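The structure appears right after this line, and notes come after that.
Just one protein chain is left out here, and the rest sit where they should.
Moving on to chain A:
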Amino acid sequence: MVTAVTNFGRSGLYDWLVQRVSGVVLLAYFIFIGAVVVANPDMSYQEWRTTFEPTWVRVFSVAALLSLAAHAWIGLWCTLTDYVTPRMMGAKANLLRGVLTCVCAVALFTYVVWGISIIWGS
């Protein structure tokens, strides 16, 4: 039996909504970054850095980072509870899924903290 204690919001509707909203935030952010890159074909590193100076860009970047983490968590959780289950691979699956879930959690947490320190540090 696959349990639901590790999903994001404990309710299917909440996860679904987070998945949709975070998707929209990510789309908006990638359009923004894409536009910046296209509008400045010969951008230097210094110019690229100044793009991220304004507070609203930093807030937007952190929002996109958190959306990415939430989006990835829900997606990975769904994938793991589809394929790494006792039904698919026998009794050891629950332990394996627990380990993989932890790996995902640690990786996403690291990326979020690291990302915020890059965006907001200096």
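Operating definition for what follows: contacts are C-beta pairs under 8 Å (C-beta built on N, C-alpha and C of every residue); 3 or more make two chains touch, one makes a residue touch a chain; residues count from 1.
Operating definition for what follows: contacts and distances are computed from a predicted model.
Matching "Branched-chain amino acid ABC transporter permease", "Cytochrome P450", "DNA metabolism protein" or "succinate dehydrogenase" against the UniProt entry of the left-out chain gives the name "succinate dehydrogenase".
Although one chain is not displayed, chain A still touches it through residues 1-2, 4, 7, 11-13, 15-17, 78, 81-83, 85, 87-88.
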